[in-house]
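All protein chains but one are shown at their positions in the complex.
For clarity, chains are labelled A and B in written order, and residue numbers in each chain start from 1.
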Amino acid sequence: MNQVRSRKPHIHCITNYVTANDCANILLASGSSPIMADCPEESAEITALCDGLLLNTGTLNPDKLSAMRKSGRIANERHHSVVLDPVGAGASRFRTESIKSLLKEIRFDVIRGNLTEIKALFCHETKSHGVDAVSSDRITEENLPEMINLIKMIASEQDTVIAVTGQIDIIADKNHAYCIRNGCSMMKSVTGSGCQLSALISAFITANPERILESAVTAVCAMGVCGEIALKHLAPYEGNASFRNRIIDAVYHLDSETLDRKADYQKF
Amino acid sequence: MNQVRSRKPHIHCITNYVTANDCANILLASGSSPIMADCPEESAEITALCDGLLLNTGTLNPDKLSAMRKSGRIANERHHSVVLDPVGAGASRFRTESIKSLLKEIRFDVIRGNLTEIKALFCHETKSHGVDAVSSDRITEENLPEMINLIKMIASEQDTVIAVTGQIDIIADKNHAYCIRNGCSMMKSVTGSGCQLSALISAFITANPERILESAVTAVCAMGVCGEIALKHLAPYEGNASFRNRIIDAVYHLDSETLDRKADYQKF
Partner (left out) sequence: MNQVRSRKPHIHCITNYVTANDCANILLASGSSPIMADCPEESAEITALCDGLLLNTGTLNPDKLSAMRKSGRIANERHHSVVLDPVGAGASRFRTESIKSLLKEIRFDVIRGNLTEIKALFCHETKSHGVDAVSSDRITEENLPEMINLIKMIASEQDTVIAVTGQIDIIADKNHAYCIRNGCSMMKSVTGSGCQLSALISAFITANPERILESAVTAVCAMGVCGEIALKHLAPYEGNASFRNRIIDAVYHLDSETLDRKADYQKF
């Protein structure tokens, strides 16, 4: 986290208009510097200027997809970190096929989604009702070992880091898996808490390119810890809108000591 | 309202980028689940996955219009609830004509707008200065009976529920009209408070499809009551930005008992 604050990486985000503002503010809170630009006429050039790239497929359309392709290619050429947030994978053929084409053309350092999205892309299971995980797609204490194996297997096949987030989070590459129990259920009531987490992962791995898995794990812990801190500061009458602000506020004030103390993860 | 919390309807929103985030958060606050997707390549499929559809014509463009057409058709076929928020009707020929074409092709369960927008669409009166009602288009205690008749007549002609919101709100179908006096004038200072209300109506009628008029009335009361609660929690130095969050916060905490007690409506 200190690396993010000191290196101040520039993150090019091609993302959806619903949560772009929150993603920009959480990146600023982390010490990194966001730029949103999503037209094919300029996206590759913007990517080249920056240090890391985040592709988020919310409110996808053909122009945005074309920008993602161009930016992904340049980012790979320049060895920039690239994160994919496959928002809505499984919700439509266009969305699923577009994301699959990105997976073919671009090498991603981290892919973060909910279990429904990850299964839609890699397990040929489509049960999506939109952008949230369907209720049967849940990582629980009971299915945890099975899920860890599944996610490690996908990470190995795709040769990348897969981060599946939900009540319990699993982040794995082909060799190791981490399971994280930070955060709180109210985070589901904030639109784009997943998008924001992907942005944070992007900042963390861009500032620490030599330790992708550990940086992604740290970002997931940080988001969860900030959710817990945000909840503590919430007045009884405050709800999800104030909570959204308090999470970003908590990222702004988070120091590595607090993160160390509160991070709740296990390595497998 | 309890139906929204227990049924958790999925609402597909084709909406503007200015207020999309607030609409998503107010839907989550209500217990429903939003998905925003507005490209013609996927909109119909997304609609089919969901339970209700909201078409909001802010920042309209030809692609978005085409997505609305496709989604509206599917929603009608599947008997999903459909809400229209004709943002900016009367402000440009493109906007007005596009909305009129939607009215011809799609059956809407509720149309919610301000008086200027409703008149532009159904009374051939165009006095728009943008997205707000012009000052002469006001529902007052004096013109209330006349306005109720006008709105009932439009509802009857269009065979739908018309909700005209402002200082006093009127919601009517061909048989009945309700007049609501909740809310406070500061709500006009929050961008997209109307968009958010339309989203809330969408959630309420989708969870209660057998009682469209009453559900729409309840949603309008709920929004007004939440405005009143939000105002009470506002510190003296807090303004429209904090107020925006507090309204959504209040929706998050609203229970049916409070709503019953505070709802201020009359039936005609």
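Methods note: a residue touches a chain if its C-beta (ideal position, glycine included) is under 8 Å from a C-beta of that chain, and two chains touch if they have at least 3 such contacts.
All values reported here derive from a predicted model rather than from experimental measurement.
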| item | value |
| --- | --- |
| Residue among A:Glu42, A:Glu141 or A:Asp159 that touches the chain left out of view | A:Glu42 |
| Which residue of B:Thr59, B:Asn76, B:Gln158 or B:Thr258 touches the chain not shown here | B:Thr59 |
| Interface with the undisplayed chain - residues on chain A | 10, 12, 17, 20-22, 24-25, 28-29, 33-39, 41-42, 45-46, 49-50, 63, 229, 233, 244-253 |
| For chain B, the residues touching the chain missing from this view | 16-19, 21-22, 58-62, 88, 91-95, 128-132, 188-192, 235, 237-242, 244-245 |
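Note that in this section only the chains that are shown with their structure count from here on.
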| item | value |
| --- | --- |
| Geometric centre distance via CA averages, chain B-chain A, whole Å | 32 |
